[in-house]
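Here the complex is missing one protein chain, while the rest keep their positions.
After this line comes chain A, so read on.
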Amino acid sequence: MADSSQQVRIGIAEGAVIRRAGQIVTAGLGSCVGLVLYDDVVDVAGMVHIMLPNAPKPDPIHPQKYADTAIAWLYEALLREGARPLHVKAKMAGGAQMFRNLTTEALRIGDRNVQMTTELLHGLQIPVVAEDVGGHYGRTVRFDLPTRVFSIRTARGEERQI
């Protein structure tokens, strides 16, 4: 574990931004998406733990919960911290389908979260430089500044860095 003062943990439907050096962690992503936006020159990065594709109404209490409002929230927060629009890049993980024999539309929410996030980033012209999405397993993710390495750990103990 890194110095705890440098590490920010976010829960479901939460988000955080860090500067200079540190880590943002979110544990147990299932069909949720952990999206990181970072500036590839200035040391500033943020993560949101997205739960659903669309906010049911504008200005929800927790903008970090829905892909549409979460991305807008995170992008604005980064720019306020000094990120430059042309330098902003994305990495994401999650969007699994945990219960595999269920086929109802509601349970394919992982796919829909990934799809909506991808479309919105495309609309903002933010390149997704790496992703680790889908499958039938949970993920704990950690983004590190200044290395900009996104580490993913699964329940089976597999680890990868993107």
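One rule holds in what follows: contacts are C-beta pairs under 8 Å (C-beta built on N, C-alpha and C of every residue); 3 or more make two chains touch, one makes a residue touch a chain; residues count from 1.
The definition used in the following text is that contacts and distances are computed from a predicted model.
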Name of the absent chain as recorded in UniProt (options "Isovaleryl-CoA dehydrogenase", "Zinc ABC transporter, ATP-binding protein", "Chemotaxis protein CheC" or "HSP20 family protein"): "Chemotaxis protein CheC"
For chain A, the residues touching the chain missing from this view: 11-13, 27-32, 51-52, 56, 65, 96, 98-102, 104, 106-107, 109, 136-140, 155
